[in-house]
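Step one of this worksheet: look at the structure below.
Left out: one protein chain. Kept in place: all the others.
Every chain is named by a letter (A and B) in the order it is written, and numbering of its residues begins at 1.
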Amino acid sequence: MPQTDVSQRASTGPRSQWRPALPLLLPAYLWLTVAIFLPLSAMAFFSFMTELPLSGKPWAFTLANYAAFFEKSFYAVLLRDSLRLALEVTLWCALLGFPCAYVLAKILKGRSREAIFLLVILPFWSNGLVRVFSWAIALRGNGLLDRTLNAILPFQVNVDLMFSYPAIVIGLVHSYLPYMVLTCYLTLQAIDDSLIEAARSLGASRFTVLRRLIIPLSLPGLVAGSVLIFVPVVGSFMEPRILGGRAGTFYGTVIEDQFVAVFNWPLGAALSFILLAVVLIILGAASPILKRAA
Amino acid sequence: MAGVQVHGVSKTFGLHRALDEVSVDFADGGFYALLGPSGSGKTTLLRMIAGFDFPDAGRIVIGDEGVERVPVERRRIGMVFQNYALFPNMSVADNVAFGLSVRGEAKTDIAREVKQALDLVQLEELGQRRPHQLSGGQRQRVALARAIVTRPRVLLLDEPLSALDKALRVDMQIELKRIQREVGITTIFVTHDQEEALTMSDRIGILRDGRLVQEGPPEEIYNSPASEFAATFLGDANILRGKASEEGIELGDGTVIRCCNAGHNPAANSSCAVRPERIRIEAAESPEASSGENRLKARVTKRIFAGNSTTYFLDRDGQTLKVLVQNSGGESVADGADVMLYWPAESSVLVA
Partner (left out) sequence: MMGTTRLLELLGRAFVGLMLAFLYLPIFIMALMSFNASPFYQLPMDWTTSWYEALARNSGLIDATWNSLRIAVLTTVIATILGTAASLALRRYVFPGKRLLRALLFPPIAIPWLITGTAMLIFFFGVGIGRGLHAIVLGHVALALPYVIVVVSARLETFAPEYEEAARSLGATQWQVTTRVTLPWIAPGVVAGALFAFAVSFDQFVVSYFLSTPGEATLPVEIYAAIRKGFTPEINAVSTIIMTVSMGSMLLAARFFRFGGEK
C-alpha cells in the first residue's frame, strides 16, 4: 500500500522538471548532436549530391549515387559477400562462444570461474587492431604456428593462411568472440539450476534439456551476441585489409576507398547509408527477442 | 519546537486531485496521526509539510513562518522515511551526524550531539556499524536519531513502522512515544494502520480521497464517528440504515433505533453506527433490559472464539451484524440460535 503511494507520485503527475534537468542534460546531448546526429543527417544530405558543395565545383541533387549501387552488380555482390562473411563469423562465434559460456556459467565454480571469465573477457579490453595484427604474424607460412603444428601432428598441415578468406574469418572470430561469451554467460547464469534438475527429474535427457530448456531460455543472449557481432562485421574494413590482402575486398573496404583513396564522398555516403539501412533492418528484426529479455 | 498549521491546501497531479482544501492545526508538542487508505492523500500532505511537494493553493505555516514556498532543506524539519533511507555508504554515527555536518557545526559539538542522540535511542554501542549490519528495529532507531539530532521544529514520520514485524512494531510504538515525550517535539505520523493511530496519537486526522473527513482525539473519533467511512475505517462498526426519525432512525420494518445524537441530522435517509463490543446478546427477551435500550432480533450464523473474547456473526433481515463478547465465563450462545441484541441509545451514533 505505501508502495502505491510512491508510484502514484511518480506516474500521476507529468510535473515537468525540465528546468533543473536541462543544465545537466544539455552538454552531453549537445555533444552527441554535434558529433553523431548532425553528421548522420549531413551524410544523408550529401548522398544525394553530385559533388561536395565545399569543393568549389558546381553541384546538384542527384539519385546517381544510389543508382550506382543498383545498376552495377559490383556493389551488391560485395554487400552480399560482406553479409555472408558476417553470417559465418557470427555462426563460428556462437558455436565456440555458447559452449564456453555454458561451461563458465554452469560447470566452473568460485575462483576458477572468476579467473577464466576474466581471461576470456580480457582481450576485449585490448586494442582490436593489434589483435588482428598478431594473427598476421601467427598465420604466416613457415611461421611459429606452422612449424609447431607440423612438429606435433603426424601429418603435414599447411597453415599458410595469410591473405586468404579463412584468415579474415579467424581474425574476426578472434575479435568478436568475447561479445558472444559475455552475452550468453549473462543469460545462462540467470537460469536457475533447479530448472535443469526439475527437467532431468521428469525424465528429460541431457540433449532434451539443452534443446527444450537451455537454448530457448538463453536465446536472448545468443541473439544479443549475434547482433553485436553481425552489425560491425558487415561494416568491417580493417580486418579484411590486414588479413585478406587481395582476397580482402569487401563492402566496408570499398566505402573506405571512397573516403581515403578515390575521394568520391557522395558515393561513399550513399554506400554508407545503404549499409545503415541493412543494419537497421537487422536491429529491427532482432528487437522483439531482445525486448522480451529486458 | 513549533506547531504546524495547514490552511486550505490543494494539490492536483495531472487529473488526480491528491489534496482538496485540507486544513489541519497541528498543536505544538502534540503527536498527530494522519490516517487513511492508500491514495487518500496522507503521504502527499506529509511530503508537502516536509517541502518535497508544493501546494497549488493554500498555506502551510511552521511556527509563525509561512513555508509553502520554502524548499525542504530550509524548513528545519526532521523526517523518518518508510524504508528509513539510511545512507548505505556511511556508518551509523556518520548518518546521525549528517544533518549537523552539512550545517557546518564544529566536529566536537557534532560528536557530542551524535552521542546524545544515540543514547536517546539506546544505540550508543553501534555508532561504527554500517546500516546493512543492523536489524530492522535498530535501523528505525538510527533513522529517528538522525531526524531529531538537528533539533527540527517538527518531526515527520512516513509509515515508519510498516516494515517491521508485528511484535517489534508494538515495542517500537512504545519506544517512539517515549522518545517523542522526552524530546517534546511536534510529531506528524502517517499510517494506514488504525491500531497504531489509536494507541500512539493525541489527535487523529482521517483522510479520504484527498479530503480531511474527521479530526479529533482518538476517543472522540472512535466514540462519535462523523461518517460511515470514519466509523468503519477506525475500528469495527455495524451500520444500520433507515429513515431519520425524532429519536434516531427507523429501519425498514418499523423498528426505531435510538441514537445519542438524534435530531442533529434531519436527512431523509440516515445510517447509524454501533460498535460490536457495545452490543449485548441475550438468549431471549430479557427482563433486565431497560426501556430506553435499543433491541433487535437476530440469528447467530457463525462464532469465532479468540480466547479472551468471542465474535458472533448474526443475521438480521439479510444483514450481517457483528458482536464482540468478552469471555467472562458465562454461557455461550449456539450457532443457529435466535437471540435478542441490546445496546443503550448512547452507543449508537448517527453518521453521514
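As a convention for this text, a residue touches a chain if its C-beta (ideal position, glycine included) is under 8 Å from a C-beta of that chain, and two chains touch if they have at least 3 such contacts.
Remember, it's a predicted structure, so these values are computed and weren't measured experimentally.
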The one residue from B:P55, B:G78 or B:P276 touching the chain left out of view is B:G78
Check each of A:L104, A:L172, A:I196 or A:V209 against the chain that is not shown and name the one that touches it.
A:L104
Missing-chain contact among A:A60, A:V130, A:I152 or A:L202 belongs to A:V130
For chain B, which residues touch the unseen chain?
50-52, 71-74, 76-79, 81-83, 85-89, 98-99, 102-103, 146-147, 150, 156
Write the list of chain A residues that the hidden chain touches.
10, 13-18, 20-22, 24-25, 27-29, 31-32, 34-40, 42-43, 46, 52-54, 96, 99-100, 102-104, 107-108, 110, 113-114, 116-123, 125-131, 133-138, 140, 142-145, 147, 174, 177-178, 185, 206, 231-232, 234-238, 241-242, 252, 255-256, 259-260, 265, 268-269, 272, 275-276, 279, 283
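The rule is short, and it goes like this: only the chains that are shown with their structure count from here on.
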Hey, how far is the Cα centre of chain A from the one of chain B, in Å?
59
